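Below is a structure I'd like to ask you about.
Excluded from the complex is one protein chain; the other protein chains are retained at their positions.
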Amino acid sequence: MDSIASYSLGFFNNDPSENTKVIARSLKNRILSGICIALSLLTMVPLISIIFLLLKKGLPLLGLNIFTELPPAAGMAGGGFGNAIIGTLAMVGIGLAISGPAGILSAIYINEYSPASRLAQAVRMVAKLLTGIPSIICGVFAFAVVVMATGTFSAYAGGLALAVLMLPTIILTSEQALMGVQSAYREAAYGLGATRFQAIARVVLPDAFPAIMTGVMLAVARAAGETAPLIFTALFSQFWAKSLNEPTASLSVLIYNFSTVPFPHQIAMAWTASLVLVAFVTLANITAQTIFSRRH
Amino acid sequence: MQTTKEAPVKMPLDDSNPLGRPDFISVKDFNFFYGKKQALYDINMDIPERQVTAFIGPSGCGKSTLLRNFNRMNELIDGIHNSGDIRILGKSIYDKGVEVISLRRSIGMVFQKSNPFPKSIYENVVFALRISGNSKKSELDECVERSLRGAALWNEVKDRLHESALGLSGGQMQRLCIARAIANRPKVLLMDEPCSALDPIATVKVEELIRELKQQFTIVIVTHNMQQATRCSDNTAFFYLGKLVEYADTQKIFSNPSEKQTEDYITGRFG
Partner (left out) sequence: MPAPQRDIISQSGYRAGPDLFKILCQGAALVTVLLLGWIIYEIVESAWPSIQKFGLDFITTSAWVPNRERFGVLPFIMGTLASSLLAILFAFPLGVSIAIFLSENFLSPSIRQTMRFVVEMLAAIPSVVYGLWGIFIIIPIVKAFGDWAVASLGGFPLFSGPAYGNSLLTASVVLAIMILPTITAISRNALAAVPKTLREGTYALGATRWEAIFSVILPTAAPGIVAATILGLGRAMGETMAVAMLIGNSSRLSWSVLSPSGTLAGLLANQFGEAQGLQVNSLMYAALILIAITLFVNLIGEAVLRHTQKATAGIR
């Protein structure tokens, strides 16, 4: 037996069959690590492919006119999707105007006023369940409540659908944000004779504000990319919107409409709109994360 | 002595390191770093066979770090590196040919917090045998009884071997972890504050067990409890700020320490 073999593997034993087993186990270990790494890296392929195509097919049409002109009619060249960008911003704005206050106030109630109450537990439960509801159901709801009642597709209907979509995210992230405020701060405020409202308004909310904004931005990012809740609530429009009570274009519905037509120019425009949309969503996500990291 | 002879594992034939040589584990010029932070400085010490050696010192003095180098557990942490050498029976544990899984198999370890797997008592004990491919029922049964008896737990659990280990009391769980650690017939038993999470009665049982186990194993124990060190160790090493300050017979360390820092520590003046 050479000295290397007697030194190797088994620390206190030189049993060759034992050593073979150890070699086999180590080999198996390495193979499994390799498989795991390979499977994980496989995930990068779709992402790289999507980003590559967005740039390759989306960049050629990207210009200032994209933001200022109206969508071209079927088979026509030129144009842009300025109305869809404004429509998306308007409907996300309406959604935020409804879900922001409702969500943050709910979160304040369930974390600051009565965390253990039945109502608070019900809010948490419903918020969890709402996150699991398909986004298209938000659209169905807004269709029933607004479109069927007013008889017209509108930005209001789309905004309401997005509000329902955003609400649970805002509640759950705001609750986390409020929970992150040290209870010593609250006690200090009460100790100085502050009322509960004063403690919340002057101490708790300012401290939790960046984290709440993070949640709000995440909700905005998600809502901006959604198509399903808008497709039959806001529908689409080829024109600049004159009011919020008429069919309204949005980036995501434009992508959907243009992706299934047989005209290359429209398809190219769908890619450009996708590029703009992904850029906007990514920007919102990055903003959300930087707000958060600035605090911590 | 009996048990070691029955073991299927053979002693190394290298006659420069005969069994029974006093420096069973020997640490040479050992330095250890977590990233840029140095945790151990030039440690030199020899740990004798079949005795209990206690590592004492204030928190963060490096005693656990050194213990965790004996079976290379520190390698689970990112960004560590070391210099110097640790030899067991003359063999470097950092030798190229040493597979870390064999090394750890030959060295049992018991942790501060008992960590039985969420499996049955039986499966906890035979875990090491199973992963190395041994599934002969007679051998597994033999191993379970021998290990549980060795850990003074057999009589308490022999009727519920197939129940979950998480149903045991804290002290029983820790003794199960000892049984699990000795199931492989290791030569060395490392104990990282094994009693710090136990109540006084369970502690007494484990300490008795440690005195019993040193007949068969070379034991290194990290402890915060100085009474524990005096009760169950033969040698004591005092660490301070990553350095080995004093290492001697336990009686001598506690009755007549030669270093001022040691005296301050054992008399409770700091740490």
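For clarity, chains are labelled A and B in written order, and residue numbers in each chain start from 1.
The definition used in the following text is that a contact is a pair of C-beta atoms (placed from the backbone, for glycine too) under 8 Å apart; a residue touches a chain by one contact, two chains touch by 3 or more.
Note that the coordinates shown come from a computational prediction; the quantities given were computed from them, not determined experimentally.
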- Task: Please provide the labels of all shown chains that the missing chain touches.
- Result: A, B
- Identify the residue among A:127, A:162, A:181 or A:244 that touches the chain left out of the display. A:127
- Note on the structure: Among A:177, A:203, A:277 or A:291, contact with the omitted chain is made only by A:277
- Full-complex touch with the removed chain, picking from B:25, B:86 or B:177, is B:177
- It is residues of chain B that touch the chain not shown, namely 71, 73, 76, 78, 101-106, 108-109, 111, 113, 115-119, 127-128, 130-132, 166, 177, 180-181, 184
- Message: Counting contacts across the full complex, list the positions on chain A that touch the omitted chain.
- Response: 25-26, 28-29, 32-33, 35-37, 39-40, 42-44, 46-47, 49-50, 53-54, 101-103, 105-106, 108-110, 112-113, 119-120, 122-123, 126-130, 132-137, 139-141, 143-145, 148, 153, 164, 167, 171, 195-198, 200, 221, 224-228, 231-232, 235, 252, 255-256, 259-260, 270-271, 274, 277-278, 281-282, 285
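Throughout what follows, only the chains that are shown with their structure count from here on.
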- Rounded to the nearest Å, the gap separating the Cα centres of chain A and chain B is 50
- Note on the structure: In the complex, the residues of chain A that touch chain B are 4, 6-15, 21-23, 25-26
- Message: Quick check: in the complex, which residue numbers of chain B touch chain A?
- Response: 8-14, 88-89, 91, 93, 95, 97-99, 101-103, 105-107, 131-133, 187
